[in-house]
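A protein chain is absent from this complex, but the other protein chains hold their places.
Coming up: subunit A.
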Amino acid sequence: MSVLEVRNLTKRFGKFTALNGVNIEVNEGEVYGFIGPNGAGKSTTIRVLLGILKATEGGAKIFGKDAWSDAVEIHKRIAYVPGDVNLWPNLTGGEVIDLFVKLRGGNNKSRREELINKFNLDPTKKCRTYSKGNRQKVALVAAFSSDADLYILDEPTSGLDPLMEQVFQECVMDAKSEGKSVLLSSHILSEVEKLCDRVGIIRQGEIIETGTLNELRHLTRTNLLVETKQPITSLNELKGVHDIEEKDQGLSFQVDTEELDAVIKHVSKFGIVKLESAPPTLEDLFMRHYESKDEVSGGVS
(Lines give C-alpha, C1' and ligand atoms only; values in the text may rest on other atoms or scores of the structure.)
Protein backbone atom coordinates (compact mmCIF):
# COMPACT_ATOMS: atom_id res chain seq x y z
CA MET A 1 0.00 0.00 0.00
CA SER A 2 1.41 3.39 -0.86
CA VAL A 3 1.77 5.86 1.97
CA LEU A 4 3.00 8.70 -0.14
CA GLU A 5 2.22 9.34 -3.73
CA VAL A 6 3.45 12.22 -5.86
CA ARG A 7 1.81 12.44 -9.25
CA ASN A 8 3.14 14.54 -12.07
CA LEU A 9 4.17 17.32 -9.72
CA THR A 10 5.26 20.59 -11.28
CA LYS A 11 6.26 23.65 -9.30
CA ARG A 12 7.19 26.97 -10.82
CA PHE A 13 8.55 30.00 -9.01
CA GLY A 14 7.61 32.71 -11.45
CA LYS A 15 9.18 31.62 -14.72
CA PHE A 16 11.65 29.23 -13.11
CA THR A 17 10.54 25.61 -13.15
CA ALA A 18 11.88 24.01 -9.98
CA LEU A 19 10.01 20.71 -10.40
CA ASN A 20 8.86 19.24 -13.67
CA GLY A 21 6.49 16.27 -13.63
CA VAL A 22 7.89 14.55 -10.57
CA ASN A 23 6.50 11.12 -9.65
CA ILE A 24 7.33 9.39 -6.38
CA GLU A 25 5.73 6.53 -4.56
CA VAL A 26 6.64 5.38 -1.07
CA ASN A 27 5.04 2.19 0.19
CA GLU A 28 4.17 1.29 3.74
CA GLY A 29 7.13 0.07 5.75
CA GLU A 30 9.58 1.26 3.15
CA VAL A 31 12.58 3.56 3.40
CA TYR A 32 12.79 5.64 0.27
CA GLY A 33 16.03 7.39 -0.60
CA PHE A 34 15.67 10.70 -2.39
CA ILE A 35 18.96 11.74 -3.87
CA GLY A 36 20.17 14.44 -6.19
CA PRO A 37 22.70 17.24 -6.47
CA ASN A 38 22.26 20.62 -4.79
CA GLY A 39 19.41 22.63 -6.21
CA ALA A 40 17.85 19.59 -7.87
CA GLY A 41 14.52 20.18 -6.13
CA LYS A 42 14.57 17.84 -3.14
CA SER A 43 13.62 20.43 -0.57
CA THR A 44 11.04 21.93 -2.88
CA THR A 45 9.40 18.53 -3.32
CA ILE A 46 9.39 18.02 0.43
CA ARG A 47 7.84 21.44 1.02
CA VAL A 48 5.06 20.57 -1.37
CA LEU A 49 4.58 17.33 0.55
CA LEU A 50 4.28 19.35 3.74
CA GLY A 51 1.62 21.61 2.23
CA ILE A 52 3.86 24.63 2.65
CA LEU A 53 4.25 25.22 -1.07
CA LYS A 54 1.33 24.88 -3.43
CA ALA A 55 1.83 22.68 -6.47
CA THR A 56 1.55 24.47 -9.80
CA GLU A 57 0.39 21.28 -11.50
CA GLY A 58 -0.15 17.76 -10.31
CA GLY A 59 -0.10 17.04 -6.63
CA ALA A 60 0.81 14.82 -3.76
CA LYS A 61 -1.15 12.48 -1.54
CA ILE A 62 -0.05 11.24 1.85
CA PHE A 63 -2.07 8.50 3.56
CA GLY A 64 -4.47 8.94 0.65
CA LYS A 65 -5.17 12.59 1.58
CA ASP A 66 -4.25 15.69 -0.36
CA ALA A 67 -0.99 17.20 0.86
CA TRP A 68 -2.18 20.77 0.43
CA SER A 69 -5.77 20.77 1.61
CA ASP A 70 -5.53 18.11 4.32
CA ALA A 71 -2.13 19.21 5.61
CA VAL A 72 -3.18 19.52 9.23
CA GLU A 73 -4.80 16.09 9.30
CA ILE A 74 -1.81 14.47 7.61
CA HIS A 75 0.70 16.12 9.92
CA LYS A 76 -0.74 14.34 12.90
CA ARG A 77 0.94 11.25 11.58
CA ILE A 78 4.22 12.54 10.17
CA ALA A 79 7.47 13.82 11.58
CA TYR A 80 9.80 16.13 9.71
CA VAL A 81 13.43 17.09 10.05
CA PRO A 82 14.42 20.08 7.93
CA GLY A 83 17.81 20.32 6.27
CA ASP A 84 18.44 23.72 7.76
CA VAL A 85 17.22 23.59 11.32
CA ASN A 86 16.44 27.11 12.48
CA LEU A 87 15.40 27.31 16.10
CA TRP A 88 14.32 30.12 18.40
CA PRO A 89 17.47 31.56 19.94
CA ASN A 90 15.96 32.13 23.36
CA LEU A 91 14.29 28.77 23.87
CA THR A 92 16.19 25.76 25.16
CA GLY A 93 16.55 22.56 23.16
CA GLY A 94 14.34 20.76 25.68
CA GLU A 95 11.61 23.34 25.29
CA VAL A 96 11.67 23.06 21.52
CA ILE A 97 11.47 19.26 21.64
CA ASP A 98 8.45 19.41 23.95
CA LEU A 99 6.78 22.02 21.80
CA PHE A 100 7.10 19.82 18.75
CA VAL A 101 6.11 16.60 20.37
CA LYS A 102 3.10 18.34 21.86
CA LEU A 103 2.05 19.99 18.61
CA ARG A 104 1.73 16.58 17.07
CA GLY A 105 -0.31 15.32 19.94
CA GLY A 106 1.84 12.43 21.17
CA ASN A 107 3.74 12.40 24.42
CA ASN A 108 6.40 9.80 24.92
CA LYS A 109 8.59 11.04 27.78
CA SER A 110 10.77 7.96 28.14
CA ARG A 111 11.55 7.86 24.44
CA ARG A 112 12.47 11.54 24.59
CA GLU A 113 14.91 11.01 27.44
CA GLU A 114 16.36 7.95 25.78
CA LEU A 115 17.00 9.80 22.56
CA ILE A 116 18.44 12.84 24.31
CA ASN A 117 20.95 10.51 25.94
CA LYS A 118 21.65 8.59 22.78
CA PHE A 119 22.31 11.74 20.81
CA ASN A 120 24.29 13.18 23.69
CA LEU A 121 22.34 16.46 23.69
CA ASP A 122 22.21 18.99 26.51
CA PRO A 123 18.54 20.07 26.49
CA THR A 124 19.02 22.90 28.99
CA LYS A 125 21.07 25.04 26.63
CA LYS A 126 19.54 27.89 24.69
CA CYS A 127 19.27 27.20 21.00
CA ARG A 128 21.45 30.14 20.08
CA THR A 129 24.40 28.37 21.65
CA TYR A 130 23.89 25.17 19.65
CA SER A 131 26.05 24.25 16.68
CA LYS A 132 24.44 23.11 13.43
CA GLY A 133 24.86 19.49 14.48
CA ASN A 134 23.22 20.13 17.82
CA ARG A 135 20.29 21.92 16.23
CA GLN A 136 19.89 18.94 13.98
CA LYS A 137 19.91 16.66 17.01
CA VAL A 138 17.08 18.70 18.53
CA ALA A 139 15.03 18.17 15.38
CA LEU A 140 15.91 14.47 15.25
CA VAL A 141 14.98 13.88 18.89
CA ALA A 142 11.71 15.73 18.35
CA ALA A 143 11.00 13.68 15.24
CA PHE A 144 11.85 10.24 16.58
CA SER A 145 10.26 10.68 19.98
CA SER A 146 6.95 11.48 18.33
CA ASP A 147 5.36 8.36 17.19
CA ALA A 148 4.68 9.02 13.53
CA ASP A 149 3.77 6.78 10.61
CA LEU A 150 5.83 8.62 8.05
CA TYR A 151 9.14 10.33 8.63
CA ILE A 152 10.21 12.99 6.16
CA LEU A 153 13.87 13.73 6.57
CA ASP A 154 15.60 16.38 4.46
CA GLU A 155 19.34 15.82 4.56
CA PRO A 156 19.11 15.19 8.27
CA THR A 157 22.70 14.21 8.90
CA SER A 158 24.65 16.92 7.09
CA GLY A 159 25.93 18.31 10.40
CA LEU A 160 26.35 15.12 12.43
CA ASP A 161 29.61 13.42 13.33
CA PRO A 162 30.09 9.74 12.34
CA LEU A 163 29.11 8.51 15.79
CA MET A 164 25.84 10.41 15.74
CA GLU A 165 25.29 9.37 12.15
CA GLN A 166 25.37 5.80 13.49
CA VAL A 167 22.74 6.68 16.12
CA PHE A 168 20.63 8.23 13.42
CA GLN A 169 20.82 5.11 11.28
CA GLU A 170 19.71 3.03 14.25
CA CYS A 171 16.72 5.31 14.71
CA VAL A 172 15.72 4.87 11.08
CA MET A 173 16.11 1.12 11.29
CA ASP A 174 14.05 1.00 14.47
CA ALA A 175 11.33 2.97 12.76
CA LYS A 176 11.47 0.63 9.80
CA SER A 177 11.27 -2.46 11.95
CA GLU A 178 8.13 -1.00 13.51
CA GLY A 179 6.64 -0.81 10.02
CA LYS A 180 7.00 2.96 9.68
CA SER A 181 7.77 4.58 6.34
CA VAL A 182 10.60 7.00 5.72
CA LEU A 183 11.38 9.50 2.98
CA LEU A 184 15.06 10.26 3.31
CA SER A 185 16.62 12.96 1.19
CA SER A 186 20.34 12.64 1.41
CA HIS A 187 23.72 13.32 -0.01
CA ILE A 188 25.48 10.61 1.88
CA LEU A 189 25.31 7.68 -0.47
CA SER A 190 26.65 5.08 1.94
CA GLU A 191 23.81 6.02 4.26
CA VAL A 192 21.25 5.63 1.50
CA GLU A 193 22.72 2.30 0.45
CA LYS A 194 22.57 1.06 4.00
CA LEU A 195 19.08 2.25 4.84
CA CYS A 196 16.96 2.52 1.76
CA ASP A 197 14.82 -0.07 0.04
CA ARG A 198 14.23 2.07 -2.97
CA VAL A 199 15.74 5.25 -4.30
CA GLY A 200 14.75 8.02 -6.65
CA ILE A 201 17.28 10.27 -8.26
CA ILE A 202 16.26 13.81 -9.07
CA ARG A 203 18.13 16.17 -11.31
CA GLN A 204 17.10 19.66 -12.41
CA GLY A 205 13.58 19.08 -11.17
CA GLU A 206 13.02 15.77 -12.88
CA ILE A 207 13.17 12.25 -11.52
CA ILE A 208 15.64 10.54 -13.77
CA GLU A 209 15.90 7.17 -12.13
CA THR A 210 13.84 5.25 -9.67
CA GLY A 211 13.64 1.70 -8.36
CA THR A 212 15.10 -0.69 -5.81
CA LEU A 213 18.83 -0.65 -5.38
CA ASN A 214 19.02 -3.97 -7.18
CA GLU A 215 17.03 -2.70 -10.10
CA LEU A 216 19.21 0.33 -10.35
CA ARG A 217 22.35 -1.75 -10.24
CA HIS A 218 21.25 -3.20 -13.54
CA LEU A 219 21.72 0.24 -14.89
CA THR A 220 25.23 0.52 -13.57
CA ARG A 221 28.49 -0.96 -14.63
CA THR A 222 30.58 -3.61 -12.94
CA ASN A 223 34.28 -2.97 -12.64
CA LEU A 224 36.39 -5.89 -13.89
CA LEU A 225 40.12 -6.57 -13.71
CA VAL A 226 41.18 -9.55 -15.89
CA GLU A 227 44.43 -11.32 -16.49
CA THR A 228 44.52 -13.86 -19.34
CA LYS A 229 47.01 -16.26 -20.89
CA GLN A 230 46.66 -14.75 -24.35
CA PRO A 231 46.10 -11.05 -24.86
CA ILE A 232 42.44 -10.23 -25.24
CA THR A 233 41.49 -8.95 -28.65
CA SER A 234 38.56 -7.05 -30.05
CA LEU A 235 37.21 -6.29 -26.59
CA ASN A 236 36.33 -2.77 -27.60
CA GLU A 237 34.05 -4.09 -30.30
CA LEU A 238 31.78 -5.69 -27.73
CA LYS A 239 28.61 -3.95 -26.65
CA GLY A 240 28.59 -2.44 -23.17
CA VAL A 241 32.32 -2.27 -22.48
CA HIS A 242 33.80 1.03 -21.35
CA ASP A 243 36.98 2.66 -20.13
CA ILE A 244 39.44 -0.04 -21.11
CA GLU A 245 42.81 0.47 -19.49
CA GLU A 246 45.96 -1.63 -19.61
CA LYS A 247 47.21 -2.53 -16.16
CA ASP A 248 50.56 -4.26 -15.31
CA GLN A 249 49.46 -7.72 -16.22
CA GLY A 250 45.96 -7.41 -17.54
CA LEU A 251 43.09 -5.17 -18.46
CA SER A 252 40.73 -3.15 -16.35
CA PHE A 253 37.39 -2.12 -17.78
CA GLN A 254 33.76 -1.49 -16.95
CA VAL A 255 30.85 -3.50 -18.22
CA ASP A 256 27.21 -2.59 -18.36
CA THR A 257 25.63 -5.02 -15.98
CA GLU A 258 23.19 -6.43 -18.52
CA GLU A 259 26.07 -7.29 -20.93
CA LEU A 260 28.12 -9.04 -18.27
CA ASP A 261 27.28 -12.53 -19.46
CA ALA A 262 28.36 -11.95 -23.07
CA VAL A 263 31.56 -10.20 -22.04
CA ILE A 264 32.65 -12.98 -19.65
CA LYS A 265 32.01 -15.57 -22.35
CA HIS A 266 34.21 -13.61 -24.73
CA VAL A 267 37.01 -13.08 -22.23
CA SER A 268 37.09 -16.68 -21.04
CA LYS A 269 38.18 -17.74 -24.53
CA PHE A 270 41.60 -16.22 -23.80
CA GLY A 271 42.23 -18.36 -20.71
CA ILE A 272 41.52 -16.49 -17.49
CA VAL A 273 44.34 -16.38 -14.94
CA LYS A 274 42.79 -13.90 -12.59
CA LEU A 275 39.42 -12.19 -12.41
CA GLU A 276 38.46 -9.44 -9.96
CA SER A 277 35.10 -7.80 -9.98
CA ALA A 278 33.90 -4.88 -7.91
CA PRO A 279 30.15 -4.47 -7.43
CA PRO A 280 28.64 -1.21 -8.63
CA THR A 281 28.05 1.29 -5.89
CA LEU A 282 25.38 3.87 -5.68
CA GLU A 283 28.24 6.27 -5.99
CA ASP A 284 28.96 4.99 -9.49
CA LEU A 285 25.34 5.37 -10.37
CA PHE A 286 25.23 8.83 -9.03
CA MET A 287 28.45 9.87 -10.67
CA ARG A 288 27.25 8.59 -13.98
CA HIS A 289 24.26 10.85 -13.77
CA TYR A 290 26.43 13.74 -12.71
CA GLU A 291 28.66 13.10 -15.69
CA SER A 292 25.84 12.88 -18.15
CA LYS A 293 24.50 16.11 -16.74
CA ASP A 294 27.83 17.76 -17.39
CA GLU A 295 27.82 16.39 -20.90
CA VAL A 296 24.38 17.79 -21.52
CA SER A 297 25.04 21.21 -20.10
CA GLY A 298 28.49 21.21 -21.74
CA GLY A 299 26.84 20.62 -25.07
CA VAL A 300 24.44 23.48 -24.61
CA SER A 301 26.80 26.12 -23.38
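Heads up, the rule we're going with is that a residue touches a chain if its C-beta (ideal position, glycine included) is under 8 Å from a C-beta of that chain, and two chains touch if they have at least 3 such contacts; residues count from 1.
The working rule: contacts and distances are computed from a predicted model.
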Q) Per UniProt, what's the omitted chain called: "Methylmalonyl-CoA mutase, C-terminal domain", "Anti-sigma regulatory factor", "ABC transporter permease" or "Predicted metal-dependent hydrolase, TIM-barrel fold"? A) "ABC transporter permease"
Q | Full-complex contact with the absent chain, from A:N90, A:S177, A:N214 or A:Q230 | A | A:N90
Q | Per the touch definition above, residue among A:V3, A:L19, A:A60 or A:I152 touching the missing chain | A | A:I152
Q. So that we can see where the missing chain sits, which residues of subunit A does it touch?
A. 47, 50-54, 71-73, 75-76, 78-80, 82, 84-92, 94-100, 102-105, 123-126, 128-129, 139, 152
